[in-house]
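All protein chains of the complex are present and in place, except for one that has been dropped.
Showing chain A:
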Amino acid sequence: MVYGTCGLESLCGPGQHQNQRCSGILGTLLTLSQKQQQQQAENAAGAAGKKKKVTAAQLRVQKDLSELSLGSTMKTDFPNPDDILNFTLTIDPDEGMYKGGSFSFSFAINQNFPHDPPKVKCKEKIYHPNIDLEGNVCLNILREDWKPVLNLNAVIVGLQFLFLEPNASDPLNKEAAEDLKTNREGFKRNVRSAMGGGGVRGETFQRVLK
C-alpha cells in the first residue's frame, strides 16, 4: 500500500489525494457524507445478492479439522456434515487399562470459539477417575487452562491421554480415584468389569467393549 503525505492515501483514495485539499481520514468522511445518498441508492439496487459469510469460528474449526491427526485409534462422526461445530469423537485405546474399549465424546463448539473452549462430554457412563457419571470430563485445557492458541488436536490428544494415564489427583469420580490411589490392581479389575457392563461399588456401567 502506498501512503501519500496524509499518510492514508488508501483511505482518501488516489484521485482525491491529488486534490489540493487532501485531508486524510477526514477527507474520506466528508466525501462519504456527500456520497451517502448516491450509495444508498446503489445499495438498494444490489441488495438482492446478500449472502451469509463464513464465520470466524467456522473458519477456525475448518482449519483445525484439516490439521487433525486421528491415527488408527480415533474416528469422528458428524450427524450433519454441514454443521462442523457439532460432532462425536470415538477413541478406541490400543494400550493401557482401557484397551479394548470404545469411548465416544460429543463436541459442541459455539460461535465464540476459540475464545471459548469446545464443550466436551463422554457419551457413555464409564468408570474413570477424571470422568463423572454424567460424562463431565476433568481435563485442564477444556476449562481453566484453555487458550485461543490451543486447537482441537490438543483437546483430542488430551482425551487420549486420559485413557493411558488416568489421574487420581484430579478426581471427578471420587470412588474411582480412591481405588486407583489405594489399589491399582483392584482398580484395573474394576475398569475391566465396568467396561464389560458390570457393576462397581453398586453402580452399573455401560458396556463399551468393542
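Convention: a contact is a pair of C-beta atoms (placed from the backbone, for glycine too) under 8 Å apart; a residue touches a chain by one contact, two chains touch by 3 or more; residues count from 1.
The rule is simple: contacts and distances are computed from a predicted model.
Trainee: Pick, from "Multifunctional methyltransferase subunit TRM112-like protein", "Non-structural maintenance of chromosomes element 1 homolog", "N-alpha-acetyltransferase 35 NatC auxiliary subunit" or "NEDD8-activating enzyme E1 catalytic subunit", the protein name that UniProt gives for the chain of this complex that is not shown.
Mentor: Hidden chain, UniProt protein name: "NEDD8-activating enzyme E1 catalytic subunit".
Trainee: Where the complex has a chain not shown, which of A:W146, A:F163, A:F187 or A:F205 is the residue touching it?
Mentor: In the complete complex, the chain left out is touched by residue A:W146.
Trainee: Under the stated touch rule, tell me which residues of chain A contact the chain that is not displayed.
Mentor: Against the missing chain, chain A presents residues 1, 3, 5-8, 10-13, 16, 21-26, 28-33, 35-36, 39-40, 43-44, 47, 49-56, 58-60, 62-63, 65-68, 70, 75-78, 81-82, 84, 111-112, 114-115, 130, 132, 134, 136-138, 140, 143-144, 146-149, 170-172, 174.
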